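Once you've had a glance at the structure underneath, I'll fire off some questions.
Every protein chain of the complex appears in place save one, which is left out.
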Amino acid sequence: MARILSLAEAVKSAVHDGDTVAMEGFTHLIPHAAGHEIIRQGRKHLTLIRMTPDLIYDQLIGMGCVDKLVFSWGGNPGVGSLHRFRDAVENGWPHKLGIEEHSHAAMANAYEAGAAGLPCAIFRGYIGTDLPKVNPNIKRVKCPFTGEELAAIPAHRPDVAIIHAQRADKAGNIMLEGVLGVQKEAVLAAKRSIVTVEEIVDDFGPRSLNAVILPSWTIGYVAEVPGGAFPSYAQGYYPRNNAFYKEWDNIARERDSFLAWMKTNVLEKSPGAFAAHARKMRTAAE
Amino acid sequence: MARILSLAEAVKSAVHDGDTVAMEGFTHLIPHAAGHEIIRQGRKHLTLIRMTPDLIYDQLIGMGCVDKLVFSWGGNPGVGSLHRFRDAVENGWPHKLGIEEHSHAAMANAYEAGAAGLPCAIFRGYIGTDLPKVNPNIKRVKCPFTGEELAAIPAHRPDVAIIHAQRADKAGNIMLEGVLGVQKEAVLAAKRSIVTVEEIVDDFGPRSLNAVILPSWTIGYVAEVPGGAFPSYAQGYYPRNNAFYKEWDNIARERDSFLAWMKTNVLEKSPGAFAAHARKMRTAAE
Amino acid sequence: MADYKPNEMMTIAAARALKNEDVCFVGIGMPSAAANLARLSHAPGVTLIYESGTLATKPTVLPLSIGDGELCETALTTVSVPEMFRYWLQGGRISIGFLGGAQIDKFANLNTTVVGPYDKPKVRLPGGGGAPEIAISCGEIFIIMAQGKRSFVDKLDFVTSVGHAQGGDSRAKLGLKTKGPTRLITDLAMFEPDPETKEMTVVSIHPGVTREQIQENTGWKVRYAAKVAETPPPTARELEVLRDLHARTARVQGEAA
Partner (left out) sequence: MADYKPNEMMTIAAARALKNEDVCFVGIGMPSAAANLARLSHAPGVTLIYESGTLATKPTVLPLSIGDGELCETALTTVSVPEMFRYWLQGGRISIGFLGGAQIDKFANLNTTVVGPYDKPKVRLPGGGGAPEIAISCGEIFIIMAQGKRSFVDKLDFVTSVGHAQGGDSRAKLGLKTKGPTRLITDLAMFEPDPETKEMTVVSIHPGVTREQIQENTGWKVRYAAKVAETPPPTARELEVLRDLHARTARVQGEAA
């Protein structure tokens, strides 16, 4: 049953050194505020899972929180490279980063299988690519009816899933809408979970009969963090701050400018700082 | 791309003798009108697939349209037996009925795999039951990572899927809401499809960003048949006619009463007859 | 003490077994009546899930079918049936599954498939539906069945869903980590599995019922726990809530017809 806590308390309760953590968000609803809190709490030796590690994972990697990354596309969408990720892979700064590399289809299927309580996923994939040569977690299974060889990968079963959503109700049920990504699957696949939300409402009120809702009893912790997805977006609340994504390319290119930015904007700030972004963006969008 | 036709034309175009047909509906949105049209057109040697074959399948079986049934629960929900189904299995009337029997989990996974373009589905199932002894389409596959033995079944790939939905738009997109069952999967798994709808609207208008919609290009034929799910229900249009489900127990118990009812209510009627049920039900519900 | 029927005692005893924090996979009929009685009395927070995809539903009347509109309209949300069986049942998110059947054996294996041989059945029953995987994926299983020699049998004609298999550790040896049937609630008594043999054993007898009656309605030699309780009779409040629920249901189903 979901417990409603502050973000700092939730991260302290759910995320420990050495955990495997999936902070998901497919462009939309990326849990930036929660990522910052993990950095502030100084977590180490994390294995991070994500289809599209972007700015927040670049920050976690650059701050030395991460031992290993499981992923399928690591870039700054529409902009270019993740410089901290590249620096870790190419130069081992701040330390060596292990990687387990998949395709999007594989990652989506691995979350789906995790949510479904299966040990592995099968799909038609990885044909003719070099990825199976560098990733021992890609195997083959034969269909017992047709003889077709399908790709098999282990299900994702993270210790912790962290997502951002639009709304929770007082009982701790979570409602998402728009680009859904793999967030529902990540939470259902994980042992523990944190959901940050734009707002906690008394009741969701009138909604689609098939609204995307994660019931309270599937959730670990809920924290109200308005603006918590910034510079990503929250459909219905504020748009994506594309300018910041472009700006990140400059900030993260050099180690010094990166560290300076992190000090000012993360280490010396609190989750409350995100609320200002939310308000600013909401006004700008109106 | 969906073609909007009359139900009679759609059935004539899509359903042929010997086809494998999935008419789905999990209590809700059962395509009764389309089933009646198949009976009127005298189709024979069909293989029918359905998780919960109920009254309309009882009628198709009793009228001799069906050679084989693939299913997981064949009863009159909340009432009892399907007498025509039982008469076919127990006594071979009107002729012998082949059966391939699964569990709900297996059937749902088989549709899901069909929609996903896979040859088979794997799941944790059939442990300790006698069903694998009587169904050679239940096999085992070993997870290459954990060694766990999982159940494997062939994907459903029907020649035709037939469903009923609330609304189509003029372009032939289909919108469903409420109890969704496996209808979306059945259509996506099938080579051809017919969707009967309560109404065809210009545009769906304001809706959830994640509304359950089957796009036009995934649909074969669309036919407007108001009331076409009666005595099942269409959420937002008319409720389930529970009294008719109870009455069916008497109608179908004996071969003579069954045949008499079919003559009067199906063979001598047209799809237009369903509209009356819809109107009547809608008024009663208000 | 109010006057009541054996069926009412059975439903009420089953309802009492549900706790406020349970997440319960509910079948139509007696399980549905018991689960909703629990929700409307001592366990208002119990989460009810029907295999039609309705999550955390709060019907005001009992559904006739597993997918009635009432279940969907009062649910937190409704998911597709493949999702229900993959994420919710197989995903291990259900603490209690409620099952019944046409036949049960002393290890609480169930038959809902055929009476007689499979290929030439005397009675073709509806089949397994969700039961084969409910039996293995829910944390534990409660079974509700009225007793009788034709249903409580020494040997099932067909095993549709597994209980404690052949007893002892045979269920665990199938690779199952879930508990299986922990309670069997009948119109005469309550059974629980013996900790060692896993044979379903009477732990409580309903008021006014004798051991002779129980044996007469059971196709195997009934075993009793060292201490056998008397089931507390229905309270006036329990009977009132259950009868109100049935009356509301009859009224609404009459109207809808």
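The chains carry the letters A, B and C, assigned in the order they are written, with residues numbered from 1 in each.
Going forward, contacts are C-beta pairs under 8 Å (C-beta built on N, C-alpha and C of every residue); 3 or more make two chains touch, one makes a residue touch a chain.
A quick note: this is a predicted structure, and the numbers were derived from the prediction, not measured.
> Check the whole complex and report which displayed chains the hidden chain contacts.
Its contacts among the visible chains are A, B.
> Which residue, A:19, A:37 or A:112, contacts the hidden chain when the whole complex is considered?
Of the candidates A:19, A:37 or A:112, A:112 is in touch with the missing chain.
> If the hidden chain were put back, which of A:17, A:148, A:203 or A:268 would touch it?
Touching the chain that is not displayed is residue A:148.
> Given the contact definition stated above, which residue among A:42, A:78 or A:272 touches the chain not shown here?
Selected residue, touching the omitted chain: A:78.
> Among A:123, A:217, A:258 or A:274, single out the residue that touches the unshown chain.
Looking across A:123, A:217, A:258 or A:274, the contact with the absent chain belongs to A:123.
> Touching residues of chain A against the unshown chain: what are they?
Residues of chain A in contact with the hidden chain: 26-28, 51-52, 71-75, 77-79, 81-82, 85-86, 89-90, 101-105, 108-109, 111-112, 123-131, 134, 148-149, 178-182, 184-185, 233, 235, 239-245, 284-285.
> For chain B, which residues reach the chain that was dropped from this view?
Missing-chain contacts on chain B: residues 1, 112, 115-118, 173, 185, 188, 209-213, 215, 217-218.
Here, only the chains that are shown with their structure count from here on.
> Listed by label, which chains are in contact with chain A and with chain C?
Chains touching both chain A and chain C: B.
> Taking each chain's centre as the mean of its C-alpha atoms, which one ends up farthest from the centre of chain C?
A
> State, to the nearest whole Å, the distance from the C-alpha centre of chain A to the C-alpha centre of chain B.
Distance between chain centres, rounded to whole Å: 39 Å.
> Where the centres are mean C-alpha positions, what is the separation of chain B from chain C, in Å?
28
> Where in chain A do residues touch two or more of the other chains?
Residues 116-118, 209-212 of chain A touch two or more partner chains.
> Counting only residues that touch at least 2 other chains, which ones in chain C make the list?
Within chain C, residues 72-73, 78-79, 86, 90, 137 contact more than one other chain.
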